[in-house]
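Every protein chain of the complex appears in place save one, which is left out.
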Amino acid sequence: MIIVIGAGPAGLAAAEAASRNGSEVALFDSASRMGGQYWRHRAAVSGYRSNRADEIFAKVSSAQSITHISEANIWSAEREGGLIRVNYLQGGIESSLTAEKVIIATGAYDRTLPFPGWDTPGSMTPGAAQSLLKGQGVLAGKRIIIAGTGPFLLPVATGLAEAGADIVALIDANSPLRWSLSPLALLTNIAKFSELMYYARLIRKYRIRPQFRRAVTAYEDGVATISAINSRFHIKPGKSQTMRADVVAVGWGFVPDLSLGGILGCAQRVDSDGTVIFEVDENQMSSQPHIWIAGEATGIGGADLSLVEGEIAGLAASGQTIEKALLRKRVRKQRFADALKRTYPVRDGWREWITSDTTICRCEEVKSQEIKDSVSDLGAEDSRTSKLFTRAGMGLCQGRMCSRNVSEIVSGITQCAVTDGERIAASNRPIAAPISLGQLSDGKNSR
Amino acid sequence: MTHTITFTFNGNAIQCEEGQSIAAALINSNQRELRRTRFGDEPRSIFCGIGICFDCVVLINGVANQRSCLVEAHDGMIVESAQ
Partner (left out) sequence: MKNPDAIVIGAGIVGASSALSLTNAGLKVLVIDRGAVSSGTTGAGEGNILVSDKDPGPELALALHSRNLWFEMQDDVGDSFELEAKGGVVVARRDDGPLMKLASEQSQHGVMIEKCNQSRLHELEPYLHPDISSGVFYPQDAQCQPMLAAAHVIRTVVQRGGEFISQAKVTRINVENGAVTGIETTRGTFNAPIIVNATGTWAGELAELAGSHLPIAPRKGFILVTEPTKKYIFHKVYDSDYVANVASSDADLQTSTVVEGTRSGTILIGASRERVGFDGAMNYEILRTLAAQATSLFPVLRDVQLLRAYRGFRPYAPDHLPVIGQDAKVKGLWHSAGHEGAGIGLAPGSAALITDAILGRDSFMDAAAFSPARFGRVKS
């Protein structure tokens, strides 16, 4: 039996590949619908080459040896003899399942940066606007600004426009000219051009005017401040404008969720862009025996790369041969993912956008000045000690939103680079999803 | 044909489609503010939309800190913005 955690592109591909030789697969996801963050749509999937999703849904649903365990949130995992047990909550009851092998494909969530007003209603991530629309059929607002950086802003903007929203601005902090830094990645991924053209056509159709090297640097009372920024993300003086919007959706790439792999002891490293990811070998195997990892958790690279990684992981875990061509395909997609990182970097000039009373930790309402004081008055030297003094990162989300930003703010004051050890420590959490004390204690009695 | 259901939010009846999340239903009914924060009494709404940030937490049938972006609305649910 192989447990696949996550039914996004990577997990679906893994389950499908593993089922080809009849291996039993339990495909877990916390959501009721398959598809992960990108493909979890209510009705038919729309967007660029959406048939890919339909194809794989069909295969997974018809495979006899795949059991889809939906609405099951895995909160922890443990080794038990030679086996691995995952503990999960489903319908308010804790259960567990044990298997020889596990494939982790838990994906990622939007990375966010603080700015004045980012904690007021109407400010959200592009992923939130996207999931409201595609998952729920609800428009987040009427006048919407989409901002941040990265190609993911395009489908969000065009999707919302298509549904009738007025996209008053589509703003990328980086210039697309940066693609010229990665000619090889572009040449070997020609298909990406047609994807770009697909979105370019839609952008023209809905009269969205993209702007570059700008950022939303404040949002107050329904008015967003849009500032011109330089390549280090410092605001260029005298070049700001304001714009009314009932939604500002700002995202800065993605952060993988490492909790479960971390609990199982899978080795991690810091990627070139500061993201903590899992180390995997050629076959997507982690540092731990019988655990494979695929998708965003091994490096942010988008759905295409996730699909290939998932397929490789599924084949490897089920003991099937992996064609060289598939491995080469991953190299190509990986090259494109690296180019994405090079083209859409997040620079630390954002630390100047915040003011002393900007909220940094949304859960515990810790302001930027408190973080600064924890360093200069109390001697905090990293996000952990700052957290102990200010509570930043101790709230309900357990630092998923703020800990990286706290590290960067602290490092801006101490002038010491954030260490890999600090980044890795701040990315790991022993409880992958909240569980009530009652559920936890009932688990004891049933064992 | 989608089925319409009704739940209450802070005592007001909210109608939505079956299968919608509580947060989506509330935003669709122009109810953006989901709660106020415990220290600063600041209004909050959904932020990440996928269950990571916990900004959208509400009291559902008396149980605190439930993520309204994840929980599907059901007929007769009592939803309140605590704190």
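Residue numbering begins at 1 within each chain, and the chains themselves are lettered A and B in the order written.
Operating definition for what follows: contacts are C-beta pairs under 8 Å (C-beta built on N, C-alpha and C of every residue); 3 or more make two chains touch, one makes a residue touch a chain.
Quick caveat: nothing in here was measured; it's all calculated off a predicted structure.
**Student:** Just name the one of A:Ser65, A:Thr188, A:Gln320 or A:Thr385 that touches the chain not displayed here.
**Tutor:** Going through A:Ser65, A:Thr188, A:Gln320 or A:Thr385 one by one, A:Thr385 is the residue touching the chain not shown.
**Student:** Determine which one of A:Leu187, A:Leu327 or A:Ile431 touches the chain that has been left out.
**Tutor:** A:Ile431
**Student:** May I ask you to list the residues on chain B that touch the chain which is not drawn?
**Tutor:** 38, 63-65
**Student:** Tell me where the left-out chain touches chain A, residue by residue.
**Tutor:** 76, 78, 87, 263, 265, 364, 377-382, 384-385, 388-389, 391, 394-396, 398, 429-431, 434-438, 440-441, 443-445, 447
Methods note: only the chains that are shown with their structure count from here on.
**Student:** Can you give the whole-Å distance between the Cα centres of chain A and chain B?
**Tutor:** Inter-chain centre distance comes to 23 Å.
**Student:** Which bits of chain A are touching chain B when the two form their complex?
**Tutor:** 30, 32, 37, 42, 109-110, 112, 119-125, 127-132, 135-138, 140, 257, 362-365, 395-397, 400-401, 434
**Student:** Where on chain B is chain A touching in the complex?
**Tutor:** Residues 17, 19-21, 23-25, 27-28, 32-34, 37-40, 42-55, 57, 65, 69-70, 72 of chain B touch chain A in their complex.
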